[in-house]
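Left out: one protein chain. Kept in place: all the others.
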Amino acid sequence: MKTGEMKINWVSRYMPLLNEISREFSGKRPLEGVTVGMSIHLEAKTAYLALTLAKLGAKVVVTGSNPLSTQDDVAEALRKKGITVYAKRTHDEDVYRQNLMKVLDERPDFIIDDGGDLTVIAHTERTDVLENLKGVSEETTTGVKRLKALEKSGKLKVPVVAVNDSKMKFLFDNRYGTGQSTWDAIMRNTNLLIAGKRVVVAGYGWCGRGIALRASGLGAKVIVTEVDPVRAVEAIMDGFEVMPMKEAVKLADFVVTATGNTDVLTEEDILSLKDGAVLANAGHFNVEIPVETLERLAVEKFEARPNVTGYVLKNGKTVFLLAEGRLVNLAAGDGHPIEIMDLSFALQTFAILYLLENHASMEPRVYTLPPEVDEKVAMMKLKSMNVRIDSLTEKQRRYLESWQ
Amino acid sequence: MKTGEMKINWVSRYMPLLNEISREFSGKRPLEGVTVGMSIHLEAKTAYLALTLAKLGAKVVVTGSNPLSTQDDVAEALRKKGITVYAKRTHDEDVYRQNLMKVLDERPDFIIDDGGDLTVIAHTERTDVLENLKGVSEETTTGVKRLKALEKSGKLKVPVVAVNDSKMKFLFDNRYGTGQSTWDAIMRNTNLLIAGKRVVVAGYGWCGRGIALRASGLGAKVIVTEVDPVRAVEAIMDGFEVMPMKEAVKLADFVVTATGNTDVLTEEDILSLKDGAVLANAGHFNVEIPVETLERLAVEKFEARPNVTGYVLKNGKTVFLLAEGRLVNLAAGDGHPIEIMDLSFALQTFAILYLLENHASMEPRVYTLPPEVDEKVAMMKLKSMNVRIDSLTEKQRRYLESWQ
Amino acid sequence: MKTGEMKINWVSRYMPLLNEISREFSGKRPLEGVTVGMSIHLEAKTAYLALTLAKLGAKVVVTGSNPLSTQDDVAEALRKKGITVYAKRTHDEDVYRQNLMKVLDERPDFIIDDGGDLTVIAHTERTDVLENLKGVSEETTTGVKRLKALEKSGKLKVPVVAVNDSKMKFLFDNRYGTGQSTWDAIMRNTNLLIAGKRVVVAGYGWCGRGIALRASGLGAKVIVTEVDPVRAVEAIMDGFEVMPMKEAVKLADFVVTATGNTDVLTEEDILSLKDGAVLANAGHFNVEIPVETLERLAVEKFEARPNVTGYVLKNGKTVFLLAEGRLVNLAAGDGHPIEIMDLSFALQTFAILYLLENHASMEPRVYTLPPEVDEKVAMMKLKSMNVRIDSLTEKQRRYLESWQ
Partner (left out) sequence: MKTGEMKINWVSRYMPLLNEISREFSGKRPLEGVTVGMSIHLEAKTAYLALTLAKLGAKVVVTGSNPLSTQDDVAEALRKKGITVYAKRTHDEDVYRQNLMKVLDERPDFIIDDGGDLTVIAHTERTDVLENLKGVSEETTTGVKRLKALEKSGKLKVPVVAVNDSKMKFLFDNRYGTGQSTWDAIMRNTNLLIAGKRVVVAGYGWCGRGIALRASGLGAKVIVTEVDPVRAVEAIMDGFEVMPMKEAVKLADFVVTATGNTDVLTEEDILSLKDGAVLANAGHFNVEIPVETLERLAVEKFEARPNVTGYVLKNGKTVFLLAEGRLVNLAAGDGHPIEIMDLSFALQTFAILYLLENHASMEPRVYTLPPEVDEKVAMMKLKSMNVRIDSLTEKQRRYLESWQ
C-alpha cells in the first residue's frame, strides 16, 4: 500500500465522529451538487475530512493552507480517491498562491478555511467568486480574528461560521491538541529533556494554557508571559510564574509562542537568551518569533538537526529555532492528535450543513454555531467512548428555572 | 483582644485589594450618605468588606445570608466598630428572617446579596423598599440564577450587577476558592486520607472543577457526574472518569456536590453507597444532598464527630453527612481563603460604585461589570504580588486589528 | 457519648488493618502477660493502637511523646477502657517527664516509642528497666536516627525495630501522611490561599517530598532547599525550584521545615523574610525553626489566631509562626490521616510480635522488619480496598532467576 493511503487508513480508525456522520448521512447525500473549497494543512486527517464531505455528496477541491505543511503522499492518495487537489509542499510562495487561486477558480459554494487566506483573497483580488460563495467556515483563532476585523471594516460579504469559537473546538483543539502536539514536536525534533527545564510560554489563551499544562505534566517549570492581567492572575493561580518577556528570556530553556500576535521577542530579548535556548512557535504564523531579527543578529546560521536551525549570535551564544518559526506541531510534526481533529472536523462538517440550510437568511457576519451543535458533537464523542451521563429530572429542570 | 477583633485583624493583613481601595478613596468618601444592606455569611472577611464600605462613607447594615454561618464574635466586633448588625448564629429560621427584614427596614440604597434572599424578599413581601432601592450586587452562581429567573419573569424592578459573572470572581472564587476550602473542611472534620480515595464530584462547573482539581492534587481518583455533555467531555480530557451518578455512588469514598441544583442523589443512589461513604455539599443550598431522604432511609442517626452526622441506613450500611448538607466550607470551615475573597470583595465594592454612578440610566436587568473592572482588579492583584506583565506594542496592536 | 469515646469510635471505622489484626488474633491473645509501654502523641488513633494491643492480651501503659499533643478527652476514654494512662496536655516539662518515668516504673517488656525519648531515658537515667526490657519499636525518622547514634556509640542494650524504615511506613506515613496533614493544619489555622503562593520546603526526604507534592497539588509554586545534591537534582526534575535557604526566604509566602535537623533558618534568613510570611515545622522537634532566634529578633509578639503567633521583627516586618514551631500537623491539627496511621500501627503491632518471638536471638542493634511483613501489611491494605493484583507465573519466576 502507498504511504499516503496507509496514513489515511490509520487516521480513519480513530475518527469515530466523522465515521458516525458518514453513516448517519450515507443515504441522504445532503451536499450533492455543492462545491466545497478547502484550504487546509493537507495531511491524513484533513484528507479524511475531505473524503467525508465527498461521501456526503460534495465536490471537494483542496489546497494547502501553508506552503510547507502539505504531505505529497497524502495529496496523491486523495487524488486517487477522486478529490481535486491543488497542493504541493513547496518553498515557493508563488506556487502556493497559484494553488489558492485554482481552488477559487472552481467557484466554490462554501469555503473551509484555515487562517483566512482563501477568504481574504476572495474579498480582495478575487471578488469574482463572491457571487457564488454562500458561506465560509473558519477553524483557527487567527483566522477568526482576521475575519472579524474584515467584518468590522464593513467589507465582509458572506456569512462566516467561526468554528474556532465553538466550545467543542477551542476547549479541545486549542488546549489539548496544541498542548500535546507542540511537545510531541519539540521532543521528537530535539531529543531534549523537558523535566526540570524552564519553559517560557508566551500567551495564556487556550493554546498557551494547553502548552503550559503539558509542559508542567512533563516536569518543566513554566513561566507565562501575558498582556492580559486577568489571564496573568489565572496563570499564577494555576501554579505558574508570570513575568515580562524581558526577564523570562534570561531564564528560558525553551520559549514557545502562542499569542496570535507578531514580534513576541524583541532584539534585546533574543540577545538575552541563554546559550542553547530553543525557540518554537505554536501560535499561527511565523511572525510570532521574528525570524528576520534572528537572521540579522546572527553571525552564523546552520542546520543543527532536521527542523532545527542554529543561530550563532553576535554575542557568541547559539540559539535554536524549530521549523523556521512556523507552527512547530505542523511543520515539524504530525499536527494535532487524530481524535482532536475528529472533534473539530465534525464541527466543520456541521458548519457546512448549517450554512447550506441557513445561508439565505444569514447576514455577512461572523457567527458561532448554536450550542446544540456543540452538544450533539459532545454526545457523539461520549457515545464513541461508551460514556453515559446523567440528565436533569423534571424536578431539577423546574428548580433551575425558579427564583423563589 | 477579643476573638472577633483578632479574626478581623488577621484577614486585614491578607486583603491587599480592599486595603488599596481604602487608600485610593480615603479622602473622597464616595459612599457618603448611602445605605448599603448586606446579606452575607458573617465572618471576618465579609466583616472587613463591611468595614471597607464604611471607610468609603457608607452606612452599612449587615445580616447573615444563612442562619448557621454567622460568627457571633465577629458580629460583636463589627458592632463595636460602628456597623449596624442584625445577625446571630441560630437554628431558628424565624430569627433569621426577622433579621433580613430589619436590614430592609433601613431602606437601603443598595443591597449586597449572597444567594438572592434579600433581593427576592424585597420583590415579594417587602416591595415597599423598592422605592428607595437603586441596585443590587449579587455574588453567587445560585443567586444570579434566581435573579435572572426573576428578570425573565418580568418582575425584577432594579438593576442587578452579577458579580458572580465577572471573570475575576468565577475564575478564582468558584474554582480556587471552593476547591481549597472544600477540601480544607472535609479534611479537618474527618481526618480521613484523600490520597488513593475515589471522590465523586457532582457537577463540572467552575466550583466542580476546582473541587476535582484539588482532589486530584491531594492524590484522589476523581469521578465526575454531569448533565452537560460538553463539560463531560472536558472532564474526561482533564483526566477524570465520567459516569452516571447511579454507577458513581457504588465506587465513592466521598461524594461532593456542586451542581447548583436539587436532589443530586436519589433514594436508590443513597442505598448504593458504600459503608463509610462521606457526603458533602459545596454547591449552594442544602438541597443538593436530599437530607430528608437520608433521614427517611435511616434507622439510626448519630453525631459521629462535630459537623459529621452518621446515618445507619436500613440496609445496614452507615454513611456520613458533613455539616447537615449545608455548604461544607462555610458551615464546617472558615469559608474561602482570605485572598480569594479579597478579589471578590474588590469587585463587590466596584459594583456598588458602578451602580451608584450609573443606576439612573440602567434598566431593571441583570448586568455584568464591564471588562475594565476585571482588568483593574487583576492589575491591583498583580501589583500586590509584585508581578509585572507585558503590554502590547503599537505594532502588535495594529497587527491584531488588521485582516490582511 | 463523651468526646473521647466518640473520637475513638470514628477512627475505628477507618482502621481496617488494626481491625483485621484483632480478628486474626482474637482467640490467641499472643501478648498475654506482656507489658507494653507506649510513648505516643495521645489522640484517637494511637489510642486505638493501645486498645488493639490490649485485645491481643497486653497490659498497655501509655504516656505522651510530647507535652502538648495529648488530648485529655481521649486519655480519659482510654482509662475507662482499662488502659493505664499517664498523660496530660501540659506546658510543664516536669509533668511530662514524670509521666515518662511512670511508664518505666511499670517495667515494660517492650516499648513503642515516638522520637526515642523513652528509650534514651531507659539507657541513661533509668537503666534499672533494661533488665526486663526485651525490645523497642520506634516509629519516627528522628527517633531512628537517635537510636542508631546510640547503637553507634556502643551504648544500645536492647534490639530496636526501626518501624520507620519499613516501606509500608516511610513510603506512606512520611510522604502522604505528612503531606496531607501539614497542609490541612496550615489551611485550617490560617485560612490563607495556597494557590499561586511560593512555598519553601526545607528538606526533600520522604516528608519533604510529600509536603512539596501536596503544595503543588494545591496550586503553589514550590522551592526546595537541600543539603544533599542527589535529592536536589531529584527535586529539580520533579519540577521544583532549588536554591539556598538564604535566597529562598526572600520569596517565601510559607516556609515548611522537614529536615530532621536544627536551626534550619539563620538570623539573617529570618530578617530576609517577607512581611506576612508564615513559618511551620513538619519535621520532628521544635528545633527546626529556631524559636529563640525569632523571639530575640522580635520587638513584639502577639497571638494572631489560635496556634498562630505573630512576631514583629526589629526591621518592621511581621512574620507568623504556627504551633510554636512544634509539629504543625499534631500540635495544630489532628495528625496524620486515620488510614495512614492504620498502616503504621499494623507495622507497630507486627514489630512487637516479631520482637516477642525473636528477641532472644537478636543483638542490641537497630533492625528493619523483614520484607515479608511489609508485604503482609500491603496485602491486608489491598484486601481492605477490594483491590486484587497479579502474581508471577512459574515461567516468569524462572525467567527472573535466569541469566542466559
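For clarity, chains are labelled A, B and C in written order, and residue numbers in each chain start from 1.
Going forward, a contact is a pair of C-beta atoms (placed from the backbone, for glycine too) under 8 Å apart; a residue touches a chain by one contact, two chains touch by 3 or more.
If you're wondering where the values come from, they're calculated on a predicted model, not measured in any experiment.
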Self-check item: Contacting the left-out chain in the complete assembly, out of A:L271, A:A304 or A:M362
Solution: A:A304
Quiz prompt | Residue among C:R146, C:K221, C:R305 or C:R326 that touches the chain left out of view | solution = C:R146
Practice problem: Provide the residue numbers of chain C that touch the chain removed from this figure. | Solution: 116, 120, 124, 145-147, 149-150, 153, 167-168, 171-172, 176, 225-230, 232-234, 236-237, 242-245, 260-263, 287, 374-375, 378-379, 381-382, 385, 387-393, 395-396, 399-404
Quiz item: Taking the full complex into account, what residues of chain A touch the chain not shown?
Solution: 1, 6-7, 9-11, 13-14, 176-177, 179-180, 184, 187-188, 191-196, 214, 216-219, 276, 303-305, 308, 318, 333-335, 337-340, 385
Quiz item: On chain B, what residues meet the omitted chain?
Solution: 195-196, 216, 219-221, 236-241
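As a convention for this text, only the chains that are shown with their structure count from here on.
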Practice problem: Measure off the straight-line distance from the CA centroid of chain A to the CA centroid of chain B, and report it in whole Å. | Solution: 37
Self-check item: chain A and chain C, separation of their C-alpha mean positions in angstrom
Solution: 52
Quiz prompt | Overlap residues in chain B, where contacts from two or more other chains coincide | solution = 176, 385
